[in-house]
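This structure is in structure tokens; I'll ask about it shortly.
All protein chains but one are shown at their positions in the complex.
Now for subunit A:
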Amino acid sequence: MASLKTNSHLYVVNPEDSKSNKSKNSKEVGMKKLKLGLEMKEQRMTTDALNEKLGQYPIMQKNGHRNSVSPEDGGNKSQKKTKKDEREELKRELEMDEHIIPIEELYARLGADPNMGLSPEVAKDILLRDGRNELTPPKTTPEFFKFCKHMLGGFSLLLWLGSILCFIAYGIQVASTEDPPGDNLYLGVVLAIVVIITGGFGYYQDAKSSRIMDSFKNLIPQYALVIRNGEKLNIRAEELVVGDIVEVKFGDRIPADIRVITAQGFKVDNSSLTGESEPQSRTAELTNDNPLETRNLAFFSTNAVEGTCCGIVIRTGDRTVIGRIANLATGLDIGATPIAKEISHFIHIITGVAVFLGVAFFIIAFILGYFWLDAIIFLIGIIVANVPEGLLVTVTVSLTLTAQRMARKNCLVKHLEAVETLGSTSTICTDKTGTLTQNRMTVAHMWYDGKIVESDTSEDQSKAKHNISDITFLALARIGMLCNRAEFKVGQDNVPILNRECNGDASESALLKCYELCIGNVTSYRQKSKKVVEIPFNSSNKYQLSIHETDDQTDPHYLMVMKGAPERILDRCSTYLKEGSEYEIDESFRIAFNSAYLALGGLGERVLGLCDYDLPLDQFPLGYKFDTDEVNFPLTGLRFVGLLSMIDPPRASVPEAVVRCRSAGIKVIMVTGDHPITAKAIAKGVGIISEGSMTVEDIAAERGIHPEDVDPREAKAAVLHGSDLRDMTPAQIDEFLRTHLEIVFARTSPQQKLLIVEGCQRQGSIVAVTGDGVNDSPALKQADIGIAMGISGSDVSKQVADMILLDDNFSSIVTGIEEGRLIFDNLKKSIAYALTANIPELIPFLALILFNIPLPLGTIAMLFICLGTDMVPAISLAYESAENDIMKRAPRDPIKDKLVNERLIGMAYGQIGMIETAAGFFVYFVVLGENGFLPNRIFGIREQWDSTAIQDLQDSYGQEWTHYQRKKLEYTCYTAFFVSIVITQWADLVVRKTRRLSLFQKGMKNHYLTFALFFETALAAFLTYCPGMEEALKMLYLRSLCSTFKKGKGRKRTYRLG
């Protein structure tokens, strides 16, 4: 991919001749400066297509961008650049004008009628033109291709190659000799079977994960209330078209991108789009040119939380904002996973060794005077002997075991390879809401009686302690309980209070839960204090008020309670409550108030002021008619009670997890759509910005200088606002990422999240990204490992992710990382173990060529080592526990720290492999020698040995052997060699248990490994002594030690193994 990176501006001709261009002022709009996020891709698309993609309406010119250029200025140059990549298109910040133009113009453009709606016929036509209002699901790979990928990927390819070579060799033998040995045929078949079974297994594993994935899918169809021909119809959301008038009420999902026509207290939860956790209110007024910021747009797939609204559909399906983002994700191409790279590196090494040996012995065979066809058979034989047949199975099974273990720890891995990727992770870009935090507003602090009282924010709030007898506290609680529209949903009596679901907005629910916890029975208290009237919160007065009857029968009067923005509340108060008495608000109180307000605000908390007022009975007798429109009761001179501050508190386990990440050398970056202050507060709370770290702004504030004068390198931490990020070049981003260790990105858009991920990857990091919203899906896809949230995550994010966090908890990632690192270490051990046996399998063949000795180890016995006795021990190494704290080590350097390096090969092949070979040859010589063929006799004997014509081959003692008898002897050698490899592999297994520690420090606590030792031995014994193995497997039993003793005749003997 040509990576043409730029953050400069591109000029795209807005084609006047475009069919869909209905703009009246297209001449002026003609030249459109588009802000480019990042790369330009090779793929081009025509201007027409581009316009199609952008939506069928012309792009509105906006002046908000820097460096505006007049049409004439860039005209000619930009002509050449009209063909831009489709993806680039999607990466651009959203451009639209439907929210800016007057609503009448919009009606005219869309041919809509706010009262009558579209006619069904027109709607049908538009539906045909635009397609259904649904997101095109990401292209799913056909099952067959997935299967093929497992069959042909990486390692399998090597085995297929080996298999094919075997068949070729067998073919040559069939063509050239009358009675060809079947070894090559068997080997070829076995290799093919191994690949097919392992591939099938891997496919099955992945299919199993994707079945779990499918179960997440929300299959409930969405309906929308639409006005067609003046009638309100409930139709399926997919059938909506542009220009439809829809009505949305709280609890609904917004069925398409709509522009609000009228709204009543309408609030939407945009968190899946922008990451903002607080509900946003939506009205008909245009508040911002930026479509994502303006109040008069509600976006597809976000949720209506409160109120109702009537709106006009302006975009549907893939052209919606969400649709564009989802499409951006599908366009991203992802590189190979780290483990795939490792395995291909490993295959390079193995193939290098195999081809080197093969060619070397091909030449040697020629020099020794072998017929060329034999030399080719040798060449193939050597190459195939180098293929570690069992390794594919070992790796697959090890990864599967780890994946299962991770699934038990709430990390569901979608692709086996992702298991290891997580272990190599060196940077985590994490979301805030829901991942680091509990995703529920909780009362964190209260300020009353001149002091800040902390409230417990842990998940179970077991430590919630308040002095209930405190009068001010009770007054505060009364306001909190009464001036509160949130209610528990019914039927949750047995659910712990904190887990109950509420109707109402997050902060009111927080208050409700807080007081339900420390006082209880909020509902009955409310029933006793009947609400008379209320003024709901709105953005202009910024307070909420209600008037209640008191529950005190002895003193019946009306109580007014109010809560809202602290400064506004204070303005309405003349007295304040302190320790049971009322005082006049004075300057010292204001100072105390301000410092408390700032302190709480500085913690990133949302602060509410609470006040009340006992309406005097004489002025407001019982039954008084309160009027909220023309307010006939006092709104000033109230009694200030206290402040409440709320935050979405961090999960309890997160700070520890962040510390572990840090000690593991993993950089944790927070990327959130939230405000910088909140983001920073949470970052500090969980340790992403560690204690004592300062941002540029902190340093500037401390020194009393301008932030620009501070050398950024002095600041360890940084909080970057999305709008600043937008103006940075890739080089600047790189610099920024390099300079600061503790980074928080606030107010970021989905496109920027992608930018951040790419920036980290440019640093050479292996990046894990968490995300739940649709807006995160491009970043999830771009990341080396995308982690979606199992509970709160959207379907799209789950589909593009490599891993799913079933409990949405950041600390589960850390557990996953630990498992990933462990499996990397253990895979090294497994591979080293499995590779070792390659040498004692290969050298007999080389010795046969060089010295013309009878074959010491047959092909089938060789396969039984690779795929039989070695298999369980190699897999058992996957259960090894970590040697030292793997989370105290820096992440592996993907360039230097390889899964298989020359050193591992050197040790496996050059050292332990050679020792095993020596052991094997020793027993070979012993078996032959005891039967009469002393070593000096067997060199150069092979031609006669293998000849069926010679039935009387003499051994060292003059005895004569028929061909059949010789072969039996040869098979005994195979068995002896096999058993000697098995026994030396015992030791090898124990050696591989540890890489750094001594065995005495590590101990033999891995019972799977102990079992493997016994299993391996039992299998070897079975293969050696089971009747019938001789014919089937060319394994002849070894004389048992006992029989030797019985006939020992008192003479000292050396015993063969077994």
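Heads up, the rule we're going with is that contacts are C-beta pairs under 8 Å (C-beta built on N, C-alpha and C of every residue); 3 or more make two chains touch, one makes a residue touch a chain; residues count from 1.
Assume contacts and distances are computed from a predicted model.
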Field: Per UniProt, the name of the complex member that is left out, chosen from "Serine/threonine kinase 19", "LRR AMINO-TERMINAL DOMAIN PROTEIN", "Histidine-containing phosphotransfer protein" or "Sodium/potassium-transporting ATPase subunit beta"
entry: "Sodium/potassium-transporting ATPase subunit beta"
Query: Of the residues A:Gln527, A:Gln911 or A:Gln1001, which one touches the chain left out of the display?
result: A:Gln911
Statement: Of A:Gln761, A:Thr994 or A:Thr1017, the residue that touches the missing chain is A:Gln761
Residues in subunit A touching the chain absent from view: 1, 3-11, 39, 69, 73-74, 77-78, 81, 335, 729-731, 758, 761-762, 902, 910-911, 914-915, 918, 921-922, 925-926, 929-932, 934-935, 943-944, 947-952, 954-965, 968-969, 972, 1039, 1043, 1047, 1052-1054
